[in-house]
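Removed from the display is one protein chain of the complex; every other protein chain stays in position.
After this line comes subunit A, so read on.
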Amino acid sequence: MDQNNSLPPYAQGLASPQGAMTPGIPIFSPMMPYGTGLTPQPIQNTNSLSILEEQQRQQQQQQQQQQQQQQQQQQQQQQQAVAAAAVQQSTSQQATQGTSGQAPQLFHSQTLTTAPLPGTTPLYPSPMTPMTPITPATPASESSGIVPQLQNIVSTVNLGCKLDLKTIALRARNAEYNPKRFAAVIMRIREPRTTALIFSSGKMVCTGAKSEEQSRLAARKYARVVQKLGFPAKFLDFKIQNMVGSCDVKFPIRLEGLVLTHQQFSSYEPELFPGLIYRMIKPRIVLLIFVSGKVVLTGAKVRAEIYEAFENIYPILKGFRKTT
């Protein structure tokens, strides 16, 4: 018998294969948590096994989303581990149960691609795909389990007024101004550790932050410094222009092989630069891939592009793993 104690009361009757198949027990209950996405289905399409797992996974996802507000990053790793475990669980249970109607691993792999990305907090649990058959995805398409870390974010903002750079350089702290060398004041703050280039037109570039929120906060701090010096500074058109991330695939890579098969995307000149420059088309991201297995991703306007690019390149890199 399955472990009935882990199930909510409305699922108790569904634990056994016979329980779900009897018409008397409702599959869809109004007591189900909001947004489970389980739509009422005719009974012949249900599979007690898949509902069980779905509900378990829903509970796990809901618990994780509560933690997500505290620790986003750890939560993403947990989710991926759970999804990977659920995939393995489903495939093992598939094997033991034999014929079981639908193929649960189909919407497991679907779920993996639609799982909430780190950095975004979904308000509701992600809706499960309906139980109708979908075009089969390869069962082994697990996520890499590696999350690229953001290293640098470049953003621009318009302060909306002309600035006197000499006044700013003379009165503000931690500012440099060399008009003959560069026509902007270079100012730095310690928290978040960033550098800003402030131009006389009122436009400003903020670099060095490690997250989108930090970049915005830093830009606001610079705007406040300028405002305190007496200029009517505003905060117009804040836009993140570039995001850089890096990660480690933890195995060495055969760059020569990669440049041979992906000629139209890669350029590799070991005498010029030791890394392979891979220009991915979708999303439009440039990756620097090194023999050690370290990867640098740049050119993104949003965090999701970095994650998507890494998920795209990871299986390719696995194929060029160095075996010696």
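In this text, a residue touches a chain if its C-beta (ideal position, glycine included) is under 8 Å from a C-beta of that chain, and two chains touch if they have at least 3 such contacts; residues count from 1.
Here is the rule we use: contacts and distances are computed from a predicted model.
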Task: Listed names "Pyruvate dehydrogenase phosphatase regulatory subunit", "Transcription initiation factor IIA subunit 2", "SMCR8 protein" or "RNA 3'-terminal phosphate cyclase-like protein", with the criterion being the UniProt name of the chain not displayed - done: "Transcription initiation factor IIA subunit 2"
Task: Options A:Arg173, A:Lys250 or A:Lys282, residue touching the unrepresented chain - done: A:Arg173
Task: On subunit A, residues whose C-beta touches the chain left out of the figure - done: 166, 169-170, 173-178
